[in-house]
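With one protein chain withheld, the remaining protein chains of the complex are depicted in position.
This part shows chain A:
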């Protein structure tokens, strides 16, 4: 499976709009500026996945994409553990970094992920003129690669390629780094691409 340059650009732009909305919500919650890098869209062979995501300990909040597009897809908010802790500290007005992640942190991480990913999906769906909703969130605090294996197993059941969209968000003031990732089956990718093509042909 290969994307044409136009398809990769269109998908990148779609993700860009989504991520920008997600970044805005994070910026409001932290009351700080958020920088966003240029999103990448890659088709990766499952065997190479360990080269994209390692086994460092992170917080992952995972959402299945529900709604108007056929196929399977997931959106993930990933944050290195120290960043996640600085984020909840900032929000809850604490500064203790020398502690274990507690229930309050977990609720805050899930809630922030929920707000960001809802904004991400809402912005992309609105652009496409469809409805895409996040499923209830699931949290995992463990190795990044380990957390994502179950998602890969879902989207790569019948293929060895996964479509991965990713963009990094950074809050310099509080030293918080996060990544938004989207995993799609070829089916959902195809459907999103035809919606995008329909938009472009209307002279977007």
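Things to note:
One rule holds for everything that comes next: contacts are C-beta pairs under 8 Å (C-beta built on N, C-alpha and C of every residue); 3 or more make two chains touch, one makes a residue touch a chain; residues count from 1.
Quick note on the criterion: contacts and distances are computed from a predicted model.
Among the names given as "Cytochrome c oxidase subunit 1", "ABC transporter ATP-binding protein", "Probable chemoreceptor glutamine deamidase CheD" or "Acetolactate synthase small subunit", UniProt records the absent chain under the name "Probable chemoreceptor glutamine deamidase CheD". From the options A:42, A:111, A:154 or A:177, the residue with contact to the unseen chain in the full assembly is A:154.
On the side of chain A, the interface with the absent chain consists of residues 45-51, 53-55, 57, 62, 138-140, 142-150, 152-154, 156-158, 160, using the contact rule stated above.
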